[in-house]
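First, the structure itself, so that you have it in front of you.
Omission of a single protein chain aside, the complex is shown with its protein chains in their original locations.
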Amino acid sequence: MKLLLTAFDPFGGEKVNPAQKAVSLVGNVGGIDIVKLTVPTVFRAASRIVIEAIRCEKPDAVLCIGQAGGRAAITPERVAINLMDARIADNASFAPSDEPIFPSAPDAYFSSLPIKKMVEAIRERGIPAEVSNTAGTFVCNELMYSVLHALKNEFPNTIGGFMHVPFIPEQAASKGANVPSMNINDVASAIEAAIAPIAEHLNS
Amino acid sequence: MKLLLTAFDPFGGEKVNPAQKAVSLVGNVGGIDIVKLTVPTVFRAASRIVIEAIRCEKPDAVLCIGQAGGRAAITPERVAINLMDARIADNASFAPSDEPIFPSAPDAYFSSLPIKKMVEAIRERGIPAEVSNTAGTFVCNELMYSVLHALKNEFPNTIGGFMHVPFIPEQAASKGANVPSMNINDVASAIEAAIAPIAEHLNS
Amino acid sequence: MKLLLTAFDPFGGEKVNPAQKAVSLVGNVGGIDIVKLTVPTVFRAASRIVIEAIRCEKPDAVLCIGQAGGRAAITPERVAINLMDARIADNASFAPSDEPIFPSAPDAYFSSLPIKKMVEAIRERGIPAEVSNTAGTFVCNELMYSVLHALKNEFPNTIGGFMHVPFIPEQAASKGANVPSMNINDVASAIEAAIAPIAEHLNS
Partner (left out) sequence: MKLLLTAFDPFGGEKVNPAQKAVSLVGNVGGIDIVKLTVPTVFRAASRIVIEAIRCEKPDAVLCIGQAGGRAAITPERVAINLMDARIADNASFAPSDEPIFPSAPDAYFSSLPIKKMVEAIRERGIPAEVSNTAGTFVCNELMYSVLHALKNEFPNTIGGFMHVPFIPEQAASKGANVPSMNINDVASAIEAAIAPIAEHLNS
């Protein structure tokens, strides 16, 4: 099995992106061929690069990782919606307001990853996890939507989805006392934990 | 310099107490003589044991650690109040309601530890920290109050105080997705970070 | 213009449903013909009754109101997803797990109401409001999805959507100190405020 595992570069004034750091720490998971890729936090550009990588690498599964500052748990996303609505500008200074990603495409796509099994596998490692019902309306959602759109139309046998991760402590330390965070090794361990049920799902 | 470093055993249905686990992981800090002690989460009993240890060990400083489930940051406490008011029973099934700890003693004692410098030292390690203005009204507060009362009356040259720590991930994993937690190694590192300014304060 | 305005009966152990109480308080809004309807918090049954009412009443717009305990603001929903996944049973003791609402229907439908203008109109009355990107996976989402599905297929000229409202104070008073709530008159006023931009949208 081959897995394309993507992350974003830092955005919104942050110096690091926990997704990028954690993906770089992900090690061997049961002999799965893991292809890692970091993409810019830029509407359209990120998804174009990931889809190009899918065409080149022809993975069996695609798992995209992104930062969701303020969440306390690892959150596999259930659904991506056909909308871009940004409160802050992306890394190319673009801040779309209520624009569809693809005007004539479906309103949403469900993740084709086994999200509940992923949550279970992460919790079994003693790390907080929960299914999320919204990937937001920023670049993370655009990437998830665009990838699922491409998989549906070009690669119907490839499964894919998105998983959000919390701030790491060094990001939260400069914010208020109530901002939750998660150690980067726990984030990496959670990603590794989530990969196993993806492989099982493909084999079943 | 000699430091008495105390923690509690698990309470409230939890299987672990992050304070206890973290204190056991605390290593060498600049040659300071650290005496570790775990006490039961029981009103009066915990403070009696810690005060007895102060009499035996004659430490220069006392730092008591406890769990504050729901907090996202390490929180040195500013003040302990002369009150016991428990929502849940302690580990001896005692749940006092609005009782003073010592009827004729002062309403409160401020921590004599350098709490703001402790916060700074913890944040410098990239770990979230903030001064807290309430240690609650459960066993943690009773221990802090009783120790400060004893220090004031018996050991005026010894400084002391309390620091709360968050749940660890394995505790939060079985709770809701919004419950923050902190890796046990980060908790231990934060305690080590907090000890240095205590030593400096004694030397100044 | 005719508006079908629906609410749910109490569920999840609550004695009241703020949606039901608030809808009953909604008064005249610019001469709009408002047809009010309370439906049971039951999967399928609620949507069947509302769709039947749409067929009878032939409204120009449908606005369904539901309770979102824990939210502090009025939240017009952006999207409904083709999924039923219940943590608690509905009022007919049904708790589906990861079931599609209609197996061969689209993954989601966007609200066809002017949600951002509704938020603006509510805030202009000094009441907190924000667009929500998830209506959850309980009966509220099922009703919103089923209504939008019916509108698309049977009544393409009728617009519709869903708006969640917070607990009222009497519900929050028996819960923790951090549970937000909103006065029932403010909830009713917010619904009235939201109706004006719906009428304008139809006239534009």
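Every chain is named by a letter (A, B and C) in the order it is written, and numbering of its residues begins at 1.
Keep this in mind: a residue touches a chain if its C-beta (ideal position, glycine included) is under 8 Å from a C-beta of that chain, and two chains touch if they have at least 3 such contacts.
Please read these numbers as outputs of a predicted model, since none were measured by experiment.
Contacts of the undisplayed chain with the visible chains, over the whole complex, involve B, C.
Set against the missing chain, the residues B:D107, B:E124 or B:E154 yield one that touches it, B:D107. Listed by residue number, the positions of subunit C touching the unshown chain are 71-73, 75, 122-123, 126-130, 168-170, 172-183, 185-186.
What subunit B contributes to its contact with the hidden chain is residues 78-79, 81-83, 98, 106-110, 116, 133-134, 136-137.
In this text, only the chains that are shown with their structure count from here on.
Averaging C-alpha coordinates per chain places the centre of subunit B 47 Å away from that of subunit C.
In terms of their C-alpha centroids, the spacing between subunit A and subunit B amounts to 38 Å.
Along subunit C, no residue makes contact with two or more other chains.
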